[in-house]
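Only one structure is covered here, and it is reproduced in the block below.
Note that this complex is displayed minus one protein chain, with the remaining chains in position.
Read from first to last, the chains carry the letters A and B; within each, the first residue is number 1.
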Amino acid sequence: MLRDITIGQYYPEKSVIHSLDPRVKLAGALIFIVSVFLFENIIGFLVMTAFLAMCIKLSKVPFKYMVKGLKAILVILILTAVLNLLWSPGETLVQFSFIRITKQGVYNSLYMVIRLSYLVIGTSIMTLTTTPTRLTDGMEKGLHFLNRCKVPVHEIAMMMSIALRFIPILMEETDKIMKAQMARGADFESGNIFQKAKNMIPLLVPLFVAAWRRASDLAMAMEARCYHGGEGRTKMKPLKYQQMDKKAYGVLFFYLLVMIVLKVIL
Amino acid sequence: MSLILNEVNYYYGKGTNLVSHAVKDVTLTIEDGEFIGIIGHTGSGKSTLIQHMNGLLKPTSGGVYYNGRDVHDGSFKLKELRSHVGIVFQYPEYQLFEATVFDDVCFGPKNQGLKDNEAGLVAFEALRDMHIPPEMYYQSPFELSGGQKRLVAIAGVLAMKPDMLILDEPTAGLDPRGRKEILNLLSRLNREKHITVVLVSHSMEDVAEYVNRLIVMDKGSIAFDATPKEVFAHYKELETMGLAAPKVTYFMHQLKEKGWQVDTSAITVEEAKKSILAAIRR
Partner (left out) sequence: MGIMKAAKLVHEYIHRDDDGNVDHIETALNGVDLDIEAGDFIAILGHNGSGKSTLAKHLNAILMPTEGTVWVDGKNTKAPENTLDIRKTAGMVFQNPDNQIIAGMVEEDVAFGPENMGVPSQEIWQRVMRSLNLVHMEAYKNHSPNKLSGGQKQRVAIAGVLAMQPKCIVLDEPTAMLDPEGRKEVMDAVLELNKTKQVTVILITHYMEEAIHADKVYVMDGGEIVMEGTAREIFARVQELENHRLSVPQITKLAHELKCSGLPIPDGILDEEELMEAICHLS
């Protein structure tokens, strides 16, 4: 179950999307998110789908792998669909006793489900094709201007990349500790919410201790490798826009323009 | 009292494109009072296999029987199985969580439904069996040394009074004396308390010295299941599985090639010594 979370897990491959500058992909994700909330009709939907399909195709990441990410939010998807279906005003379509489904409701739930799944797929294209380090490099450089307002951009970026690296490790660790405590008769399933919370202690304490130990080990290892903050650091892969990145920006803005125009004229 | 695994198969990630067949057609019977070693290359399915023995994993196909009862037939409580079959995972000290050593060891017995004083009693016994000095009982487990933490963690499972104790590399990362101490304690539990011990190990020298039955796992299946002597006679096949015989066994074979009349089935230093002395004095 915990392994199904594909967001943040890099998928190694050689593709146009993989080789793009992370700043382009960040901007792309942002533009895509905006467009997801812009679309209101079938044409917008088609343009958006075509754009998404093109990105997926270009990224060479198997479609199946992307859809797997949706599993993690399946509950949210269903909940959104049901809520929208049941509580939307408008022209009645079907009615069983107190349950009233309206035409508006069907539209709403359909749109919301599409929006949410596109949102997840769109952003996971970014994380699947960009290593955490490149991604944080992109953020660090893209948001560098914030340094002037005393925002520690480098430190935040470093923290994020480390967090991303350790997510799968901590997931595995959780699984292991859970099994070990179950072997000692621990119960993580039954009981009411308070008992459940109390039953989590044998899992959470060792997990916290382990995370703490890892953090201090890692800090020591980083120091031993001469880490002393962002000052004077060079990069193995410095970010520099290539011809391809400029073209990609072009495509992105064109796409945004189309979506805006569609929104205005239709 | 016996644990039977009958044609057990287990697949990870079934229904995805990353299926792996971790355990293949494993059939095996573990009788009361045995001291069994399981060896195998990393990824040979050892860890997956032992998790079937106390119901942490359910076989994709095949059955697990405890005392003649199918543990997955719905009426068998897995919690009950886990009181009979205890598993100590790798680096068990990372699972300690209570404020004192004593409370931590009580965790298992309390989950079995024992009252505080009853749980205390079995905890004392387990701590004594693991040779934890009494002055440590009310210390925080986090203040102990690595080797002591390991012993406390084993005591935590032992306190549940299992008939069978499965340990996944209980000596990993410990110094030579620490390794020996743990193995001697386990051997005593087996001899004096008649607890069945299953030891997953990477050390051929350790299994050669302690266990009386050795199971070799290779790519998810059982490759050998015999006494250590019989298994190590197949040292050439073991090598193809990324394993080896103890160093002394190789040495005995070399001596034999040079024309010495030594016993090539020697697997411990003691046996090798006797055989070499006998050959020289002949």
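Here is the rule we go by: contacts are C-beta pairs under 8 Å (C-beta built on N, C-alpha and C of every residue); 3 or more make two chains touch, one makes a residue touch a chain.
Just so it is clear, the structure is predicted and the values come from calculations on it, not from any experiment.
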(message) Among A:10, A:45, A:65 or A:111, exactly one should touch the missing chain; which is it?
(response) A:10
(request) Just name the one of A:197, A:220 or A:244 that touches the chain not displayed here. (result) A:220
(message) On chain B, where is the contact patch with the chain that was removed from view?
(response) 41-42, 145-147, 172-178, 180, 202-203, 205, 242, 244, 246-248, 250-251, 254-255, 258, 260, 269-270, 272-273, 276-277, 280
(request) Pick out the residues on chain A that sit against the missing chain. (result) 10, 12, 131-133, 161-162, 164-165, 168-169, 213-214, 217-218, 220-228, 232-238
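What we mean here is this: only the chains that are shown with their structure count from here on.
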(message) Under the definition above, what is the set of chain A residues touching chain B in their complex?
(response) 64, 68, 176-177, 179-187, 201-202, 205-206, 209-210
(request) Spell out the residues on chain B that touch chain A in their complex, using ranges where they run on. (result) 16-17, 51, 54, 56, 79, 82-83, 86-89, 92, 94-97, 107-108, 111-112, 142, 156-157, 160
